[in-house]
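Moving on to chain A:
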Amino acid sequence: MILVWLIVILMAGGLLAWLAQKWHRASPRWIALGSVLATLGITVYLWLAMPAATLGASPWLLQYELPWIPQWGVSFSLALDGLSLLMLLLTFFLGLVAILISWREIKNKVGFFHFNLLWVLAGITGVFLTMDLFLFYFFWEVMLIPMYFLIGIWGHENRNYAAYKFFIFTQASGLLMLLAILGLYFIHGSQTGTYTFNYFALLNTSLAPEAARLLMFGFLAAFLVKLPVVPFHSWLPDAHSEAPTAGSVILAGLLLKTGAYGLLRFVLPLFPTATVEFAPWAMLLGVIGIIYGAILAFSQTDLKRLVAYTSVSHMGFVILGVFAFNEWALQGVVMQMITHGLSTGALFILAGFLYERLHTRDIRLMGGFWSRAPKMGVVALIFVMASLGLPGLGNFIAEFLTLVGSWQANNWLTVFATIGLVMATAYSLRIMQKVFYEPSLVEQPALPDLTSREMLIAAPMIVGLLWLGLYPQPVLDLAQPSVQEQLQAYSGSKVEPKVAAVEAPLSIAEIDSVYFEAAVKDLKK
Partner candidate 1 sequence: MNAVSMEAGLLLAGILFLLGMISVMIRRNIIFMLISVEIMLNAAGLAFIVAGSRWVQPDGQIMFIFILTMAAAEVSVGLALILQIYHQLKTLNSDTANFMKG
Partner candidate 2 sequence: MELTFYIAAAVAVLATLMVITRYNMIHALLYLVVSFLAIAIVFFTLGAPFMAALEVIVYAGAIVVLIIFVIMMLNLTYEDVQKEKEWLKPSVWVGPAILSLVLLAELVYMITAAETAPAAAVVAVDARLVGLALFGPYVLAVQLSGILLMAGIVGAYHLGRQKKKVVHRFLQERSAAA
Partner candidate 3 sequence: MADLLWLIPALPFAGALLLVLFGNRISRGLVTAIGAGSVGISAAITLLLGIEYLSSQPAYYHQEVWNWFNVAGFNPSIAFHLDALSMVFIFVITFVGFLIHVYSTEYMAEDADYSRFFACMNLFVGSMLVLVMADNLLLLYLGWEGVGLCSYLLIGFWYKEPANGYAARKAFIITRVGDTAMAIGLFMLFQAFGTLHIQTISTEAVQLWDTGAQMAVIIAFLLLGGAVGKSGQLPLQTWLPDAMAGPTPVSALIHAATMVTAGVYLIARMHVIFELAPVAMMAVAAIGAVTLLIAGFAALTQYDLKRVLAYSTISQIGYMFLALGVGAWSAGVFHFMIHAFFKALLFLCAGAIILALHHEQDMRKMGGLRTSMPVVFWTFLIGAASLAAFPLVSAGFYSKDQILWLQLAGENGSVWLYAAGLLGAFVTSIYTFRMVFITFYGKAKTHVGHQPTMAIKVPLIILAVLSLVGGFIELPHNFGHVVLFSDFLSPILPTISVVPGFDQYEWMLQLLAAVVSLSGIYIAYLFYISKPELLASIHRSSTAMAVHRFWHSGWGFDKLYDILLVRPYVFLANVNKRDVIDGFYTGLARVTEGFHMMLSETQSGVLRNYVAGVVVGAIMILTISIFL
């Protein structure tokens, strides 16, 4: 029941915030803040209250189910495991940040803004919690509309175009997922006679390889576009750069994660054979994304666009890791989801700070800000370093684990992905260079340093990144049972390190084939 409350509080808070605007101008902010704090409190309580359960046999901590459309076998089914709990923590934390960041930035239609903000969060919460595929699709769509409004109403100059693009891309891919969900539903129904959308029931569907492949592509469509993976990333730079800061933070920090979450939660367990077949291609896409995103990020002059392309690059690691099918990679992916949420969110916040002061996002018009705003410089430096994967900060753990994992699966692709790290350095340092180091060609107005409210936003993110970089174990522990659960179907595909190592020498193609044969053999058992 407590899970339902999470969603209800957000939705009710949103409505209340909207209505309260008439009453007092500032009240929506406080209402929104209150409701997100409440949900954050609940989640933190959940986290602290049940660490023991995470180590138990079942990864599920809490479950809740209520029939919804019984005729179709749809139920309002929520469940919480370590992975969802982590995602929820991230959601509410970034939600909080998003509200704080908008405190001054959003001046008109405050009530409606917070309504949308909270409903996006509610939709995301639903996506992370639901265990019914119909409901999943439902929430998947629910989170898009308020996001569309956030971009379309409070965005920058080109907001309408960006909002359309965002909406159409995500909807199109979502519909393909719907088709796949329905296909799965009917196949399962015709096999067992019970038509249900329940995740746990559908896990036991046995699929013909052809069907599994098609259905997997349906799911992949939605998740790969959301993630996004090159060549489906085209919506992201526009949406990110045109959204208001809070919108960018939520887009980068949370919406992209729903794609990664979907891969972990649905694609892997539902289609074990098909994913193994597809894995090399998926990893290839990941690597292409890493490199392509990095190259594009390097050439951008719009700060938010630049950061947006870094997201493309970073999300490449996610898909690379997911399709490596081992615990290192998956834990890396989970870490990547969280740390990318923090670091990229933080970079967008930074862009927001700059935009608020300078009314431009063009880095050619910036420069030499370190001397004028040293605090901002330090903060920016830390986030930039996080984004280029400096050890000691969370992203490093994520990327390293992912790469360690993916190395076991595919050597050459991992090599190229690692090269992406160099490119990450190039574009990340470009931010520092252009914004904070070399003097600007254009005179800029006074640039006040970070205020205490802004420090209040930035500080927890820095602490979080450092904590994740130096002692990520609590997070990893929390995610571990879930990761195991998702990997169950692949238990055989974990490479025995030493065996592979001995055979590993030059011909890497051989390793691959050995690896796949082993995987296939194990699956047959």
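Picked so that all candidates are chains of the complex that A comes from, given by their letters.
One rule holds in what follows: a contact is a pair of C-beta atoms (placed from the backbone, for glycine too) under 8 Å apart; a residue touches a chain by one contact, two chains touch by 3 or more; residues count from 1.
These numbers come from a predicted model, not from an experiment.
Of 1, 2 or 3, just one candidate touches chain A in this complex, namely 3.
Chain A contributes residues 165, 230-231, 233-234, 237, 295-296, 298-300, 326-328, 331, 368, 370-371, 374, 378, 381, 385, 390-392, 396-397, 400-401, 403-404, 407-408, 414-415, 418-419, 421-422, 425-426, 429-430, 432-433, 436-439, 470-473, 476, 480, 495, 497-498, 500-502, 504-506 to its touches with candidate 3 in the complex.
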